[in-house]
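Can you keep this structure in mind? I'll have questions shortly.
Taken from a larger complex, these chains appear in their original positions, while the remainder are omitted.
Lettered A and B in written order, each chain numbered from 1.
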Amino acid sequence: MEENSRPLDALNAARGKSVLVDLKNGTRFVGKLKAFDIHINVVLDEAEEHKDGEVKRKLGTVFIRGDTIIILSPA
Amino acid sequence: MEENSRPLDALNAARGKSVLVDLKNGTRFVGKLKAFDIHINVVLDEAEEHKDGEVKRKLGTVFIRGDTIIILSPA
């Protein structure tokens, strides 16, 4: 059991893998987690924007400002 | 009586146990508390998203940004 694991460890484990990112405005991004920082600013590669369950646009690389994020999770 | 106990002590006591996390947007997550930090960023394992009392989706591991959280409580 990993005692004292920290939240950013979970993000680090997801680096290079596919994640979903849900935003406060109801948008979801799905893409490969390329980078993050302590503010939870996030960069995704091969990113798709989803709205109401549909792909709305494909964005390639996207920088998401951390304060708009609700959750991140492996996709 | 434990005088001077701090709020994060309660989170620490819940580590590895099942908790519910209610968010400002009305969503609830239930899962096993794996990690947290001073911003109340939280990582749950075996996480389920609930909305209006129903399980909406199962997410495995989820990182929840602290500033979206209203409460955490043992589930």
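In this text, a contact is a pair of C-beta atoms (placed from the backbone, for glycine too) under 8 Å apart; a residue touches a chain by one contact, two chains touch by 3 or more.
Given the structure is predicted, the values throughout are model-derived calculations rather than measurements.
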Please state: how many copies of the shared sequence does the complete assembly contain, given 2 in place? 7
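Throughout what follows, only the chains that are shown with their structure count from here on.
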Rounded to the nearest 5 degrees, what is the angle of the rotation relating the C-alpha atoms of subunit A to those of subunit B? 50
Report the inter-chain centroid distance for subunit A and subunit B in whole angstrom, where each centroid is the mean of the CA atoms. 18
Going by the contact rule at the top, pick out the subunit B residues touching subunit A in the complex. 15-16, 23, 25, 27, 29, 34-37, 41-43, 47, 59-65, 67-68
Subunit B partner contacts - residues on subunit A that touch it in the complex: 1, 3, 5-11, 24, 40, 66-67, 69-74
